[in-house]
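Chains shown are a subset, placed as in the full complex.
Letters A and B mark the chains in the order given here, with residues in each chain numbered from 1 onward.
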Amino acid sequence: MSEFVSGRHFLNTPGPSNIPDRVLRAMDRNGINHRGPEFGALGRSVIGQLREVFQTEGTVGIFPSSGTGAWEAALVNTLQPGDRVLISRTGQFAHLWEQMAVRFGLDVMALETDWRHGADPAAIEQVLDQDRERRIKAVFVVHSETSTSCMSDIPAVRAAMRDHPALLMVDAISSLACCEYQHDGWGVDVTIAGSQKGLMVPPGLSFTAISDRALTASRNGGGSRRSYWDWEPLVNANKTGFFPYTPAMHLLFALQEAITMMKEEGFANVFARHARYAEATRRAAKAWGLELNCLDPAAYAPGVTAIRVPDGHSADKLRNVILERFNMSLGNGLGRVEDKVFRIGHMGDLGVLSLTGALTGVEMGLRAAGIPHKAGGVQAAMAYLASPT
Amino acid sequence: MSEFVSGRHFLNTPGPSNIPDRVLRAMDRNGINHRGPEFGALGRSVIGQLREVFQTEGTVGIFPSSGTGAWEAALVNTLQPGDRVLISRTGQFAHLWEQMAVRFGLDVMALETDWRHGADPAAIEQVLDQDRERRIKAVFVVHSETSTSCMSDIPAVRAAMRDHPALLMVDAISSLACCEYQHDGWGVDVTIAGSQKGLMVPPGLSFTAISDRALTASRNGGGSRRSYWDWEPLVNANKTGFFPYTPAMHLLFALQEAITMMKEEGFANVFARHARYAEATRRAAKAWGLELNCLDPAAYAPGVTAIRVPDGHSADKLRNVILERFNMSLGNGLGRVEDKVFRIGHMGDLGVLSLTGALTGVEMGLRAAGIPHKAGGVQAAMAYLASPT
């Protein structure tokens, strides 16, 4: 229990992100008949809104599931056991996606990374170039690796694929609605996202944007045995705004309101805000003398910043001190970087003073936990944020 | 748009059911860190509560999915393509479950019904008795067929299975928390349920109670290729209250509050209330001179009553008149009984005057839609409900 139990908990994990009151209020209502006209209008509205978010004219599907569900849907709709896929091991979520592919019997080729950069388009290009028989059916890339706060450059990956017919599948779970993302414009075949990150909605929904090429691959006996994840009935039902089962309608109420809010703010402004908060956070980290996990400035993530603690110190102990003393949750290090990094989430609904307040929590926590650092991180962030945009 | 737009919509579909304000308020809050101690406590609490609801000492799992997801989990964790299963075609949901089984390559044996009775234990017994080679790996039964409002007698089915080693899998989606259900006591191997029926929670969660026998079947290479639906990591994570992915925590907040409410009322009282409302509804139907879809008084469902309109009349037209004139949603006829029945949901959070109010809506709708009937249904229900229990 925090020393200061009063007031709001600071939720600065990289998902679930903070949910605006308007979104919570949109959920605070009785359900409706999921086969009635009111529901149909809701369904059509959110499908249309999601198209804008994904920047696609094509097919968008909504699953009542975590984001991992949409990963699975991407696999089972387009790939069969034995199919070869290429994945960049950019972090914990790429690792989990790879594990899933293995469980479905796919033949996984993996490109290593140091978990401190995004995927390497040149390495992808090389592998695909050598794949003369076109055995590789799909390339998997995580756009923003939430575990490392490194981005991969999707247009560069697409360019690297040149005329290789593999499908390009992108996990945009922690990037969508935090920065520019163009499903159509970048030539992505399957984009996967979830509700609880940039979209500011409680967890429980996953989203998929599907190119015509991917949709074709899923038809006529393509893909693996599937039912729940099958795109076909979902896509058919979604055309009229309905679902093949009872949908998680309260999360749809929330989603509709959340996207409405983002459109009111303007997506360009939303993205600029994320960029500004991420930069302020990095300036704080640098002023503290701490190392950013991401080594490539071009790959800094807009919604989360992973910061390394000095060798011999425990990031988890720091996080616990901050939780207990200052009532703030930060993201923990996952997999290879467990206890070595802590992650500050700054995605979704976040005011500038909530960001700086969070940074005061980190700075006080570093002091309270005895982590070697220099004071002045908050000062650096304030100096940046107080100047006009 | 209803003539009377003021006031609350009457939601009398057989799911989603009405959500109590307390449950809605429990969801009306920011998210929390799904890897932090507050979440662990929540997770352990709801797992424990669900055990009470299922009346099991064993394993309970929660999926962020519709109820169909838990069907799929039951299949892919225990059965392989080519495995033979036996299902009673008791209605639309048995039909959909059967279709799913076919998609996963199972060898389905089906027992026909007229959609106006529950599963026939004697027929099941006969088939299993003839299955000398024990090729049937599982028996599927829908406890309360939401589409027909007929119950199947689970203890009788279990008894009919005698020493046959097939797993007994029961869909209790629209019965759980509406009437007595004993996962352990009745010897069920897999019970499947959803959040949006008797449990009074928005749709988006499915639940599974799993016997040790079923769990064993799922291990050591049992079952089909799976990842999202895999019981193993779910069950392992749930032991400490956590989940292998970002859980739909707002629905868990809701679930915790809903089960707390039911425990305050007392499950016996909850079940008695459902029985009493169902009886009142049937008395209304009889007084109107309309036919109940369920022909077996021992099989009347506690949470929904399907009523047939006279031949030559349209149940859907009636429902539309009721929606437009009286601002009430009723369940439609599904599959074989499309347009022939309408269904009055009376499950979950429902006051006696909300029930009688709903019945006035049906009686006024019958009049307004020109469906031949006798007045007096509401009168009959009131006579029953006004007498002490």
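The criterion applied here is as follows: a contact is a pair of C-beta atoms (placed from the backbone, for glycine too) under 8 Å apart; a residue touches a chain by one contact, two chains touch by 3 or more.
This structure is a prediction, so every number in the text was calculated from the model and none was measured.
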Given 2 chains in view, how many copies does the entire assembly contain? 4
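The definition used in the following text is that only the chains that are shown with their structure count from here on.
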Once you find the CA centre of chain A and the CA centre of chain B, what distance in Å lies between them? 34
Chain A partner, complex, touching residues on chain B are 8-9, 11, 13, 15-19, 24-25, 27-36, 64-69, 72, 81, 99-100, 103-105, 194, 196, 202-204, 224-230, 244-251, 323, 329, 332
